[in-house]
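A single protein chain has been omitted from the complex, and every remaining protein chain is retained in its original position.
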Amino acid sequence: MAVINPDNHGLRLVTRYVVLTLIALIFIFPLVFMVMSSFKPDLQLLRDTSSIRAFLPVGDISLNNYTAAFERAPIGLFVFNSVFVTGMTVLLSLFFCSLAAFSFAFLEWKGRGILLSIIIATLIVPFETIAIPLLLLVSKLPWIGFDGFSIGWLNSYRVQIIPWIVDGLTIFLFVQYFKDLPRDLIEASRVEGASWWQIYTKVVMPLSGPVIATAAILKFLAMYNQYLWPLIVVQEETYRPVLVGLQYFFQLNTAWGEIMAYLTVITVPVLAFYLVLQRAFIASIASTGVKG
Amino acid sequence: MASKLTTSNRAGWAFALPGFGLLAMFIVVPFFFAFFLSLTNQRLISPNPTEFVGLENYRNLLSIGVLTVEPERDNAGEIVRDADGNPEYPRVRTFTRNNPDYPQFDRMREWFRWHSGDNAKVVLAKDVVFWKSLRNTLMFVLVVAPVQAALALGLALLINQRLRGINIYRAVYFMPVVVSIVVVSLLWRFLYAEEGLLNSILQTLSFGAFEGRDWLGDENTALGAIKAMSIWQAVGFHMVIWLSGLQTISPTLYEASSIEGASKLQTFRYVTWPGLRNTAVLILIVITMQCFALFAQIDVMTNGGPLDSTTTVVFQAVERGYGKQDISGGSTISVILFLIVLTISFIQRYLTREK
Partner (left out) sequence: MKLTTTLAGALVASTSLVSMAAAQTELTMWYHGAGNEVESNILNGIIEDFNAAQSDWSVTVESFPQGSYNDSVVASALAGNLPCILDVDGPVMPNWAWAEYMQPLPISEDAIAGHLDATIGRWDGQVYSVGLWDAAVAMYTRQSTLDALGLRTPTLEEPWSLEEFNAALEAAKASGDFEYAFDPGMAWTGEWYPYAFSPFLQSFAGDIVDRSTYQTADGALNGDAALKFGEWWQGLFTNGYAPGTSQDPADRDNGFIDGKYAFSWNGNWAGKMALESGIDDLLFLPAPDFGNGSTIGAASWQFGVSSSCEHPAGAAAFVEHALQDKYLAAFSDGIGLIPSTAEAAAMSEGYAPGGPLEVFFELSNQQALVRPVTPGYVVAAKVFEKALADIANGADVADTLDAAVDEIDADIERNGGYGH
């Protein structure tokens, strides 16, 4: 007769939590290091990196690095630029990509197959391989803006936004999602005489909450964390995003404390944004990611 | 299901054209531009006009050859050996520089060699750094793809239990994905330093038996260090995708297997894994794409060194095109990269097609 040992059950529970926590520590420790270091003066910061003190708010804690960092570089401007560029790209992307995906998923038209194949094919092209030709291209493109006609898109918001509005992955996500929507709904609307535009706006998009969330968050992460492209196309301070601003801190005497403060300032908002939305986000990835 | 209700050329094109047009303009056109540039001698800055040079860039990049080198012999015809008893060989540069007997090897460098009998077979290449970058990139993909996918699956299985607060853990495991790879690289540079945290932790864990190493400064460990960091950053993303796949497996299947008394391993093999096939395919493809684009970590942490052990194809393309002002060279590398990725994705699609 087996005796059910209640302690055994409790022990297994504890083990599970211990394992989960240990793993969690692995994932979180560099970020803790970053935040803690941002409060320490350079000399202490560097010494602490070789011991557990790196994770502890010990020693000479202050906000000096933050004030110094804000004096050295226009951080507010950089964050604004990043947020603006990211926001605009996400909004425009959601619109144009879903529009195109709608066409591929619901409509029959000549050339649909070819166009879709080309779009999927672009998924294979890593951005870095077209970076330089793209640079040459945008430097020669014309533009009609508030101050009239001009050639060349460098040093602007548009060069950071427009090339990124449409990408194969977003279109792909939307197409997969649309294909799973119930067809009869669409057919019923067509029978009632609705135009495609009405179907798009009134029927399909309202049902697309999950994929919109997924696409938006993926695009947001991609745009906010961009490094190479803004580096080569944005020279003037007014348009610089956050990661390019990092360069300001690498002078001949690198100010590591200020760098940590800067990294914290630019990372914490994204982390907070993610933590608040993470449940919805993970749910939406789950519902759209698997069909591929 | 084409019917009059769904066929609509005008609407179809109208909806798709803006998106497709933007894509064509900013991805397809530059891509063909890159193709075209690789056939010229376009520079980033130059007062000289651009000329068409055909496949010369490809030849300069890809030329390799094999040279058989016989060991040195002394006057009596005996092989000269060094202190360890290994035969001594003449220096490769005597064959490749100013040697009229071997014009095809002019200006090539040694990549690696192997021994067959007493002779050394030396593989020479015109651009050894490119081949090394290719090798590094492929090594990276071959290691990171399966390891990251497997780790992500393990984490997904771990997270896929009904424990209180499991969502907090899930959120934490995903956090590195949200942070920019540039930020991650900077932080890990500190951790990998010789007096850095990683060495301290390892020393404490091994009670002083482990000697601190210079992870990023040693050509044998640098790439591995970057692999570990890249996996750390991205595994949370794939964990979530596995999770969603796991959750589509019908619970009745699990009930059935537990009724039959299957062990955990058997359950995994016969119930879980088949249900994850689609997910596995997706994950593998995505990871592979991401691996080929390896650039930012190298740029921030090692600059391709030490001794070309961490240089990657994309890094070479950017360094040549932008750093050394050789746009045609950079474009050539880009085109080759594209062809490789294309081939691999065809292979992947073939291997994972529905049978």
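Residue numbering begins at 1 within each chain, and the chains themselves are lettered A and B in the order written.
Note that contacts are C-beta pairs under 8 Å (C-beta built on N, C-alpha and C of every residue); 3 or more make two chains touch, one makes a residue touch a chain.
Source: prediction; values computed, not measured.
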Touch with the omitted chain, as defined above, among A:72, A:112 or A:158: A:72
Options B:45, B:259 or B:351, residue touching the unrepresented chain: B:45
Hidden partner chain, residues of chain A it touches: 42-43, 46, 70-74, 76-77, 135-136, 139-140, 151-155, 231-233, 235-237, 244, 247-254, 256
Touching residues (missing chain, whole complex) on chain B: 41, 43-48, 60, 91-93, 97, 107, 109-110, 128, 193-195, 214, 216-217, 219, 303, 305-308, 322-326
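Everything below uses one rule, namely that only the chains that are shown with their structure count from here on.
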Centre-to-centre distance between chain B and chain A (centres being mean Cα positions), rounded to whole Å: 22
In the complex with chain A, residue positions of chain B that touch it: 1-2, 5-9, 11-16, 18-20, 22-24, 26-31, 33-34, 37, 44, 155, 158, 161, 163, 166-167, 169-184, 186-188, 190-191, 193, 195-197, 199-200, 232, 236, 240-241, 243-245, 247-248, 278-279, 281-282, 289, 292-293, 295-296, 314, 317-318, 321-322, 327, 330-331, 333-335, 337-338, 341-342, 345
Chain B-touching residues of chain A, taken from the complex the two chains share: 13, 16-17, 19-21, 23-24, 26-28, 30-31, 33-34, 49-52, 54, 96-97, 99-104, 106-112, 115, 118-119, 122-134, 136-137, 162-168, 171, 183, 187, 190-191, 195-196, 200, 221, 224-225, 227-228, 232, 243, 246, 259, 263, 266-267, 270-271, 274-275, 278-279, 282, 285-287, 289-292
